[in-house]
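The other protein chains are all here in position, but one chain of the complex has been omitted.
Coming up: chain A.
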Amino acid sequence: MATETLTATSTSDSPSQVRVLLSTRHPDISLPENPGPILVNTNLRRYALSTLVNTLLQSEKPIPFEFLINGTFLRTSLDEYLTANGISAESTLGVEYVRAIIPPLYLASFEHDDWVSAVDFLSETSPAGKWAGSAGARKSGQERMLSGSYDGFLRIWSMSSEVLATSPSASNGGHTSSIKAARYISPSHLASAGLDRTIRLWKYSEDPEGFTASISPQVELYGHKASIESLAVHQPSSRILSASADHTLGLWSTKKSDAPAAPTSLLPSSTSQSFKRRKMGPSTSTPQRGPLSLLKSHTAPVSHAIFAPNDHTVAYTTSWDHALKTWDLPTSTCVDTRSTSHSLLSLSALPALSLLAAGTSARHITLIDPRASATTVSAMTLRGHTNAVVSLAADPESNYGLVSGSHDGTCRVWDVRSSRSEKEGRVGESLYVIERESLKGERKKVGGEGVKVFDVVWDTSVGIVSGGEDKRVQVNRGKGMVAEKGA
């Protein structure tokens, strides 16, 4: 068929043809024998090229491919691409082909009683699962999902939509207000934080059959004076980062022995005037601890904090004051500040590109190079959301993939290679838009009312997991990506 195509192209009335050198980085889909440069018609598009590669591979089931030329996806015909980039048709074009991302299919919903503000996953590929190593390794189908809700409860879910365990209520050492962040530290340890300004560490125990489980409070960490917006955990060094609306970044230890004593003024019992709180005070005594340090440099609420992907002594934070700051944790100093022009609400690292993706209140995602050598603040802008981008997660398989959750009620999957140049720099467009399943058949709401996405996690084994204002966690599986990687 390839020869047919070639003969057809040679006899067609459009004489322009280009030499194409096909290559791939994935060995499983590499061509059996190198065909060398192939002369193809320049009016071919992605689909025709994909057919061509499938023919060369002699695969019985056609695999959809995407084509990368000079690091960007081919979104037009070859002819238009050559014209747009000023490449002569006589030169040989190096074309790299990768598997196309298949639309993330809706899998399941986990219904809650209140808005879901935080989700996390425990699987063999999740950070907590990796840190636990083979000891805590979870087999496929044994994944656990952690969700934090505005009603103040943490819930552990099995993949069959069953609640295995719920955290205790406020009177029994639980959160006294809404939870805004929750993370797995290890398969048996959880961390959560919220509007009650405390970080709580929990012990999670599950009987071997996996039918009964319990969450018991372990440590309460006091120190923030306003609600905690996000948590980042690093189990190997037993450190927790917290971003708070009191403009500080908190550094905490998960170990009771490491942590200093809690500041007494912030303990709930210290407010004699707080009748209600006193009455509802915890009956069970949970150890209370303070922060290792509170890092003050931001001038507005800190929205997100992460550890640097390769170095747990470095942290990045974003804040409403438009700045992205780099912190050196051992010395508790701010080493670098990158100022953008919008409030930053979320942060995620793209380690292979040494870029940080920051979601803004101005409805886009900015890719920032945090390295001191970087000359420009914003490397790229991803546009498409219609409301604030409050959550980001990197694709665990691809170095270029990214998913974002926004208050407009959608999650968008991005590939940073799919971009074009505009006058304000490189601008990317989303590959896929994941709508909320609860909104099906309805018009999009103003301001994402009722469907806002608050947190999104991308896990290799499960897929894209997002929780939001529609009181449910929605799981979408990127089937093509996930399944074929394993194959």
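Operating definition for what follows: contacts are C-beta pairs under 8 Å (C-beta built on N, C-alpha and C of every residue); 3 or more make two chains touch, one makes a residue touch a chain; residues count from 1.
Operating definition for what follows: contacts and distances are computed from a predicted model.
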{"item": "Hidden chain of the complex, named as in its UniProt record, picked from \"Trafficking protein particle complex subunit\", \"Ribosome biogenesis protein ERB1\", \"Elongin-C\" or \"LYR motif-containing protein 5\"", "value": "\"Ribosome biogenesis protein ERB1\""}
{"item": "Residue in contact with the excluded chain [from A:R46, A:R99, A:H112 or A:H224]", "value": "A:H224"}
{"item": "Selected from A:F65, A:F110, A:Y150 or A:W202 as touching the chain missing from the view", "value": "A:Y150"}
{"item": "Which of A:S160, A:S265 or A:S285 contacts the chain that the document leaves out", "value": "A:S265"}
{"item": "Selected from A:Y97, A:W320 or A:Y400 as touching the chain missing from the view", "value": "A:W320"}
{"item": "Contact set of chain A toward the excluded chain (per top definition)", "value": "115, 150, 177-178, 195, 197, 224-227, 245-246, 265-268, 270-277, 300-301, 320-321, 341-343, 345, 361-363, 386-388, 390, 407, 446-449, 452, 454, 469"}
